[in-house]
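The structure appears below as structure tokens.
The complex is shown incomplete by one protein chain, all other protein chains being positioned as in the whole.
This part shows chain A:
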Amino acid sequence: MATAYEYDDATAAAANYDDQAGPQRQDLGYDPNFVPDSVKSFVVHLYRHIREKNVYEIHQMYETSFQTLSERLFKETPWPSVDAVAHYVDNDHVFCLLYREMWFRHLYARLSPTLKQRIDSWDNYCSLFQVVLHGVVNMQLPNQWLWDMVDEFVYQFQSFCQYRAKMKTKTEQEIALLRQHDQAWNVYGVLNFLQALVEKSMIIQILEQEKEGLEQFTYTDGYDYNGGSNVLKVLGYFSMVGLLRVHCLLGDYHTGLKCLLPIDISQQGVYTSVIGSHITTIYHYGFANLMLRRYVDAIREFNKILLYIYKTKQYHQKSPQYEQILKKNEQMYALLAICLSLCPQVKLVEETVNSQLREKYGEKMIRMQRYDDEAFAIYDELFSYACPKFITPSAPSFEEPLVNYNQDAYRLQLKLFLYEVKQQQLLSGVRTFLKVYSTISLAKLANYMEVDEPTLRTILMTYKHKTHAVDSEGKIISNADVDFYIDDDMIHVIESKPLKRYGDYFLRQIVKLEGVINDMDRIKLD
């Protein structure tokens, strides 16, 4: 029976969870060596399924059994230590690394890890990734698990940076431990592991060759049906998303998007095979494009994923990822509200998504477009709610006085974002007038907007600049919903006609007709 887990930082820092003797039970409030029968059964079966490469069973145990047991027996305590279960699984080195990975993930989700535990988790990831990188792994694991590994790895890195940046409340022991283990969750280590997984798996080349029909990866969802292992390839694939995420946390949106480039997000792929990966990819892609002022790209992708979540979230109600899915859903609505306030292209948004958006943020979006102080406060609020948890990657200064600097990175990104919003302040006024006139002289418009002509010229050029973004290949693309050109001192408003898509229509009809003809050919006339 699980008793309430007494948490004591000082004891925890000193204790090593993996070799407990009986007498320490009182300090921890639970016995890490006690292995309930259900856990014994769990590890024995999981070990067997992994050896037999039974991916379906592994997935069931990983997704369902682990959660059920956690809920029933380990609501507030960690799972039994790896040493206690090792002998049930032939002391298999790799299985133990996998078990520990799940063990730490459970700890982070349910409890608060100590510094020592954070460091131990880092060591475990190092060992696990090194085994995979050496290419000696021949398991097949479910994509869900492989995604969770990368996702958790980046999450624990982010969590460590946040933790480390709060220096004010650190004890002497913690500071000593931080100094001693300066390699743990070091930003170079994290990035280099992700990079190594991408490189060693040759995933970029595999995806390239797949386009030419020389490789099968997406078609098999990343699984290897030739007796090999999917682990390195799929970890390499998900590491590209991991790199996008880390770069966003650092504020380097350009490089983040570059890391994602080998994955074609206009199509289904292995990244859509796991909903967590699909959402994380699009969330960060959208956010990066928002910061790069490519509002139309962001709106398009947010629209697609929000529609997808709306249609499919009912199927994930029982899954452990459900809460995360809902949270990201809400955050992306906030980001969509921001994008549409800066770039009002409502026709890009699906009806269902639009009505959800109006419900959640309709009122706020009206106020944001006024660009007064209240508007900036709302931009601040939505950005702060929806943005990633930016980090300061450098090691802390251990000199007195110790300060908390965990908010610095976020504050900088917010400040620069609001600066950009302020630069666009006068644009909504221009839009309002351009929607009403087909031609108007500069003098007249200047009069209405209560500015002089030279100022109006600069405002109009600002409008042009801000609504024409530079895409990743250096081309200019127009984001403008309303556009114009100036002839000497006369503004001509460009009417945007609704676009008729004939190409797709004809393609569909051609295929349909071919089908009908084939059907008719099959009819035998006696």
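Please note the rule applied: a residue touches a chain if its C-beta (ideal position, glycine included) is under 8 Å from a C-beta of that chain, and two chains touch if they have at least 3 such contacts; residues count from 1.
Just so it is clear, contacts and distances are computed from a predicted model.
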**OP:** Between "Histone-fold-containing protein", "Pyruvate dehydrogenase E1 component subunit alpha", "Eukaryotic translation initiation factor 3 subunit K" or "Transmembrane protein 231", choose the name on the UniProt record of the chain that's been left out.
**Re:** "Eukaryotic translation initiation factor 3 subunit K"
Original post:
Considering the whole complex, which of A:206, A:250 or A:421 touches the chain not shown?
Top reply: A:250
Original post:
Which listed residue (A:38, A:138, A:171 or A:192) would be found touching the missing chain in the intact complex?
Top reply: A:192
**OP:** Could you list which residues of chain A touch the chain missing from the display?
**Re:** 187-188, 191-192, 195, 250-255, 258, 291-293, 392-394, 408, 411-413, 415-416, 420, 423, 454, 457-462, 464-466, 468-470, 474, 476, 478, 483, 485-489, 494, 499-504, 507, 510-511, 514
